[in-house]
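Pasting a structure below so you can have a look.
Removed from the display is one protein chain of the complex; every other protein chain stays in position.
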Amino acid sequence: MFIKRLPRFEHHAVTSIPEALDLLARYAEKADVYAGGTDLLVAMKKREKIPEHLIDLKGIAEMRGIHLDDQKGIHIGSLTTLAELEGSIVVKEKFGALWDAVNVMASPQIRTLGTIGGNLCGAVPSADTAPPLIALGGSVKMVGPNGDRSVLVENFFKGPKESVLRKNELLKEVFIPNPAEFASGSYIKLMRRNAMDLALVGVAAYLRLDSNGKTCQEARIALGAVAPTPIRVPQAEEVLTDRTIDITRAGEAGRVASQVCRPITDIRSTSGYRCSMVEVLTKRAVLEAYGRILRMR
Amino acid sequence: MKHAEITLKVNGIRYTVDVKPQRTLVEVLRETLGLTGTKKSCNEGECGACTVLMDGKPVASCLVLAIDAQGKEILTIEGLSKGENLHPIQEAFLKHGGIQCGFCTPGMVMSAKAFLDEHPKPTQIEVRKAISGNLCRCTGYQQIVDSIMAGSEMMKRES
Partner (left out) sequence: MEEYSVVGKSVERTDGRVKVTGKARYAGDLVAPGMLHGKILRSPLAHAKILSIDTSRAKALPGVMAVITGKDFPGIPFGTRPDTRDQLPMPITKVHHFGEGVAAVAAIDEDTAEEALDLIRVDYEGLPAVLTAADALKPDAPLVNEFIKSNIAYSSDFLFGDVERGFKEADHIREETFSSQRVTVGFIEPHACLAEVDPTGRILLQGSKQSPYITWRHMCRALDIPLSKMRIVNPFVGGAFSGKHDPFDVDFAAARLAQITGRPVKIVLNYDEVLAAYRQRNAMDARLRIGVKRNGAITALKAECILEGGPISGIGPFNIYYFGAFMNIPYKIPAIEYHGKLVYSNRAPCGTVRGQEIVLAQFALDSLLHMVAEDIGMDQVEIRDINAVTDKWRTANGMMVDVSGLRECIKRSAERIGWKESRRGRPEGRGIGFSCASHPSGPRLGGHFGSSVMLKLVEDGKVIITHGGTEIGQGANTVFCQMAAEVLGLPFEDIIQGVSDSDTTIFDSGMFGDRCTYWDGNATIAAANDLKRQLAVIAAKELGANPEDLEFKNGRIFIKGTPEKGIAFLLAVRRAYYERGEPLYGKGYWAATDIDLVDWKTGKGNLAHGLDFIATGIEVEVDKETGKVTLIKGVHGDDAGQPINPAMLEGQVNGGSAHMTGHALLEESLYDENGLALNYTWRDYKQPTSMDVPEYTVEHVHTHDPYGPFGAKGAGEASSCSTLAAIANGVYDAVGVRIKDLPITSEKILKALAEKERR
């Protein structure tokens, strides 16, 4: 019922992926990995999770760092903290939707500790990094005893707090392909108050315009906190593809998106309000992405 | 492994302590090292009262395992001043009414320090964002923002 001091556990600090995988194999259900610990430690204090073994991943060098490959895209180690992303100029300038998300996540004190890997693996429907990554076509690389595999972020989530990551796998890195020319994205998060808050609704939009900057050739729209997982909304994207972007079009995409989402009513908000806000935020996210492209030219 | 012997560097001093793995940094600071300046309230990272600096960055010390604080430079509120010589941010809080009950103050000052060290010429909005993870119920934040703005001026003059 109430928060307690942490329960007993054995602590293992690893410095390589094989070390971590080995421990995961050995302790299986009795072990949990962590990096920032901002979700896990709270869950443990509430006795929602009581792992006997904690595996600290922070020492794994190959899961750190932000590397931009000019040809392909950006590799973000899963141990990259939200603060590091916030402070990354390349993320802000080239992958703005992701930057928008970290800019409004949690608090400075949590951003120093929390990682992008943790945010994705926690797999809560309102995870803020998810909609931007989906909209930007991001993927995650997972490593396990049988090797690597990659999955698009839009296919990473299975249900609330459930992902395709197996218990004996690690999330190694996030990859986002370089944005095309005349393309940009944005993420808008609706919160009850203006800081340190979960998303009531989160919408990410990515647009790629033609070389004249008029017609939208590709649109990707992703929603957070309004379904059991973060979701992509192709129906709304269709409204924009091969069309010029304006307020009416953006509004129409919003309307379609609001009909697709399936939010719940909980102590934070009602499903009705959330649906209405999907409509408003989708419109605004699309227009913001559009505005960014125009300003780039 | 029941206990771990760890070394923590806090405010420039190395402490070797015997801790259970489940001890958080705020618990070790307050209970083992007697540094009670860092406060504990919600214990789940939602109030900022336990804010300390690790390698210059603000962290919620209630969510940091003491074990994980090894090898870091930990700075708590006690480490900001030397005897009667206060850090310019502390002087600014005194001059501009930034303190009432004082319970949020250590966390608030540490967040301010981390921020001003990186952003010496802030705007009011930036200051508000920097302390958005520190709850205060007494002051309404206005005089805390004024104090931090003034603190940045004082820091500039000192350097």
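To keep things simple, chains are lettered A and B as they appear, and every chain counts its residues starting from 1.
In this section, contacts are C-beta pairs under 8 Å (C-beta built on N, C-alpha and C of every residue); 3 or more make two chains touch, one makes a residue touch a chain.
This one's a predicted model, so the numbers in the text were calculated from it and none came from an experiment.
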Tell me which residue among B:2, B:121 or B:137 touches the hidden chain in the full complex.
B:137
Touching the hidden chain, out of B:25, B:59, B:74 or B:99, is B:99
Please output the residues of subunit B touching the missing chain, sorted low to high.
30, 35-44, 46-47, 49, 76-78, 80-81, 86, 90, 93-97, 99-106, 109, 124, 127-129, 131-145
Where subunit A meets the left-out chain, the residues are 1-5, 190, 192-198, 267-270, 273, 276-277, 280
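The rule is simple: only the chains that are shown with their structure count from here on.
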Of all residues in subunit A, those that touch subunit B in their complex
3, 5-11, 13, 36-38, 41-42, 45, 54, 56, 58, 83, 106-110, 112-113, 194-196
Residue ranges of subunit B touching subunit A (in the complex, touch as defined):
1, 4, 20-24, 27, 42-46, 48, 51, 54, 57-60, 63-65, 67-68, 111, 114-115, 129-130, 132-134
